[in-house]
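To start, I am sharing the structure in question, which I have written as structure tokens.
The complex appears here minus one protein chain, its other protein chains still in place.
Read from first to last, the chains carry the letters A, B and C; within each, the first residue is number 1.
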Amino acid sequence: MDTVYEGDIRYRQYLSAQGKATAELPAWAKDPEWLTLCYRNMVLARALDSKAIALQRTGQLGTYASLLGSEAVDVPAGLLMRPEDVLIPYYRNHACQMLRGMPMEEILLYWGGDERGNASAQQRQDFPNCVPIATQSMHACGVATAIKMRNEKRVAVTFCGDGATSKGDFLEGLNVAGAWQLPVVFVVNNNQWAISVPRALQNGAPTLAQKAIGAGIRGEQVDGNDVIAVREAFELALERARDGKGPSLIEAISYRLSDHTTADDATRYRDNEELKKAWELEPVKRLRTFLHSQGWWDETQETAWQEEVNTMVQTATERYLATPAQPIESIFDHLFAELPKQLHEQRDWAMVKAMKGGTHHDS
Amino acid sequence: MDTVYEGDIRYRQYLSAQGKATAELPAWAKDPEWLTLCYRNMVLARALDSKAIALQRTGQLGTYASLLGSEAVDVPAGLLMRPEDVLIPYYRNHACQMLRGMPMEEILLYWGGDERGNASAQQRQDFPNCVPIATQSMHACGVATAIKMRNEKRVAVTFCGDGATSKGDFLEGLNVAGAWQLPVVFVVNNNQWAISVPRALQNGAPTLAQKAIGAGIRGEQVDGNDVIAVREAFELALERARDGKGPSLIEAISYRLSDHTTADDATRYRDNEELKKAWELEPVKRLRTFLHSQGWWDETQETAWQEEVNTMVQTATERYLATPAQPIESIFDHLFAELPKQLHEQRDWAMVKAMKGGTHHDS
Amino acid sequence: MTHEAITMVEAVNLALAHEMEHDENVVILGEDVGTNGGVFRATAGLKDRFGNRRVMDTPLAEAMIGGLTVGMASQGLKPVAEIQFMGFIFPALEHIICHAARLRNRTRGRLTCPMVLRAPFGGGIHAPEHHSESTETLLAHIPGLRVVIPSSPARAYGLLLSAIRDPDPVIFLEPKRIYRASKQPVPDNGAALPLDTCFTLREGSDITLVSWGAMVKETLEAAEQLAEEGISCEVIDVATISPLDMDTILASVAKTGRCAIVHEASRNLGVGAEITANLCEKALMDLQAPPVRITGYDTVMPYYRLENHFMPNTADIKDAVRQTLEFV
Partner (left out) sequence: MTHEAITMVEAVNLALAHEMEHDENVVILGEDVGTNGGVFRATAGLKDRFGNRRVMDTPLAEAMIGGLTVGMASQGLKPVAEIQFMGFIFPALEHIICHAARLRNRTRGRLTCPMVLRAPFGGGIHAPEHHSESTETLLAHIPGLRVVIPSSPARAYGLLLSAIRDPDPVIFLEPKRIYRASKQPVPDNGAALPLDTCFTLREGSDITLVSWGAMVKETLEAAEQLAEEGISCEVIDVATISPLDMDTILASVAKTGRCAIVHEASRNLGVGAEITANLCEKALMDLQAPPVRITGYDTVMPYYRLENHFMPNTADIKDAVRQTLEFV
């Protein structure tokens, strides 16, 4: 029998759980600048995350999906993408969104149940959070098709979870990306759980990255708690896409340190021992240890930055909380470019009902 | 970088286009019985196919999907599956259906626009033809789930085309088959075209079989014009599934020698040279040459069998043409186990309209 | 047998357990239905009790859930699949519409599809996007399906039993806003409720109020409050929205001469349209006033900060009823 295909999947790691180099570091990692920037943003993202959870617990925010444990997947992407690239996120990419220019108060506004969280000009052409699992993968391919058709040097970057890799949209997306050699990067944030369903129940293969093989595209696995590995993998994928060399799939192995969302209780299905072990691998401490060991960061800087971060998050929170609700007619006014005549009456009713004395006043 | 996965895809072939052995033949192929049986059925299938096309051309059959060129994919499967196995076909598996017990007149009845073509007891639990592309892949997984749950030694066998491998259903099916290690065999009849879209536009990988890799299941490629290769691959896959060793994907490389269906005109998009070359690879002649070379088949047998086949097909055709249409109320009577009261009135109207003098009489 | 008061989601759980206990062909599949017991706990405890062969956590793929269910049902299992939220049902529609609803018809009864597809739906719990829509029309329009929506713990129990026992596919939509809104004693006696009839929850003479699902709560409240104003409302819970039992509604309107239909779904082509059309066709002479629909708007369900504006409330129903009664 002839061999008509051979392939493999590699795993990339530079920093051990203890923050020690496990391989020769890339040249850029010998410079403190990028790594400390990365670290600062990981800390900021985590602070925003804690605040969001606190707001949810006190009834000031809706169901919220924590990013705890995916800081090292998100932040490098946010730092490396160019403004003209397009982010097509899932619902756990707040850090990347923030780095792409989305003000923190808008991130909160979104999770506070308000469409204006998707509306700011700073978001440029980035897609809003995507709730229907894996559908964003295909939007990314559509964006990449437009980019390719126009011969632009831009990249569509899309994220999803490990669970999402089971859904047709993700797989159809990989397939068309391969068939058309689209300038798109798929990042799977494999945080090991899809709500209560562990990675092993999603798929029978040893890696998720090998789903790239069937689509004829590049796939690799990286330690998703190691920002150096993530940057290397991501930069390569971005460059290739930008140079017309086709799509890539990056499986970043992280761990969901939080509940799935604030509506979930992971203790119902997840072993505490596993969680404890995962905390030993977590990305923020790992990077801090490395920075300390290089002499690029110290306790004073840490304390100062923590304070600064708290102020930033507090300011954003205040702005968020001070944002009045949209008027009811907003639900009509963005449905179409121009409101069809058929809806004028409904819009009028809605406004009357929302007025003082109306049946929906203050509801 | 560590290698975390390695895999390959092999291609299986025993008979060259000239009907000569290209590898050591399996033991069973040294015996004439199975191969001549296989040949006879391939000839029969092709005769039925020609008749169906003729019926369509003369307005006696609806749009029909020819099996020309996939005889060697279908017939071994039909011969090797056991009665208790379940066939979940697509719309180009008439030969397999016939071998599973479906009378030829029912095959014609189906393509003649009559649901009774799916109804005979001989079809046991086999699924009817599936028109929505790739959806059958998932039904096969459902059937296999039931089989596995009950610890039965049965196999779900499903077919689809090369185009179908792009659709989420196929890919989600592979994925769950791998995750649950289901007793299912996926056969891709890669006849190189999905209507007018060539294989190369569907997918960027060198083989379709490697889609198995992402699902963590066995995948292989076979020469789909070579019944020996197809039987070997298929038998292995069936046995493994029956023994609880999990699913397989077989990509059988054939060629669609016909138009896509009788509603299609392939000359609009397909090069005649390519078609000519494909005829040189075709499975029936290849097997006949081999049988001749072994002294297992001669011109006299051929002529006698052709005659017999024509009679069988003619008899089936007559039965088909003599089948009166179903009464109109049949469209109500199989909708639910019991007709809901809400539909009685509509059923009555329909019957009145179909009566002499009614608005739909003889329509 | 429990006579304790239980919530609707507990009633769903009770009915599932009852049928699994009595029919080994009943199996459950879906996302997070196993160890987690469903994100709303509808399947809580069932995996422990019946094992992971009969309570299956699936990979995350709704088309696959739909397709697997059809395949399983064709083998004589009675799969009860959960779609985590109705907003995620769309990928499964091809299997529901092209296969589940047609397998019996397509094979003239040789193969059948005795399955239930459960999905929580509707607004009012301040949920993320796509978790609050009411798109029951998309299923109710499809011939070959039964679409059932309970409005109380007891009806959830009895209707779900029927749905599971039914030899054909049933879509069972659970109004999650009232999953835990009230408790009711529900004897676990295996007594099913019929899928071919509306339930008259309150008799009245001035107007017929027709509703289903979560809005039955507001509808009953409105009826109660209007009674204090001397307005006598008959309240009908449609329950099985397709095939639709118009007989009960027509009989009621023949008596009251007026009708208000309340649903959370958008107005345009909501099930209220079919009911109103039927009234117009079959009861034109009975109608003393145009029927009125009290519904969601023909807009996207707003993200949750404004969702209560979208959903009709008790005051809306009362207003509409009063206006209808003023019509001469």
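The rule is short, and it goes like this: a contact is a pair of C-beta atoms (placed from the backbone, for glycine too) under 8 Å apart; a residue touches a chain by one contact, two chains touch by 3 or more.
Small disclaimer: the values here were computed from a predicted structure and weren't measured.
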Among displayed chains, the one left out touches A, B, C
Out of A:Ser70, A:Gln123 or A:Thr359, the sole contact with the unshown chain comes from A:Gln123
Contacting the left-out chain: of C:Gly38, C:Pro59 or C:Gly144, that is C:Gly144
Of A:Leu275, A:Leu321 or A:Leu335, the residue touching the omitted chain is A:Leu335
From A:Leu15, A:Ala179 or A:Ala350, the answer for touching the chain not displayed is A:Ala179
Absent-chain interface residues of subunit C come out as 63, 87, 90-91, 93-94, 97-98, 101-102, 105-106, 129-130, 135, 137-138, 140-141, 143-144, 242-244, 266, 268-274, 276-277, 279-282, 284, 287, 289-293, 297-300
Residue positions on subunit A contacting the omitted chain are 86, 88, 115-116, 118-121, 123, 125, 127-128, 131-132, 135, 137-147, 149, 156, 168-169, 172-173, 175-176, 179, 330-331, 334-337, 340-343
Hidden partner sits against subunit B at residues 62-63, 91, 112-115, 129, 131-133, 163-164, 166-169, 194-197, 201-203, 261, 263-264, 268-269, 325-326, 328, 330-332, 335, 342-343, 346, 350, 353-354, 359-360, 363
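The definition used in the following text is that only the chains that are shown with their structure count from here on.
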In terms of CA centroids, furthest away from subunit B sits chain A
Distance between the CA centroids of subunit A and subunit B (whole Å) is 44
Rounded to the nearest Å, the gap between Cα centres of subunit A and subunit C is 35
So subunit A residues touching two or more other chains come to 166-169, 201-203
Expected list for subunit C, residues touching two or more other chains, is 59, 61, 63-64, 91
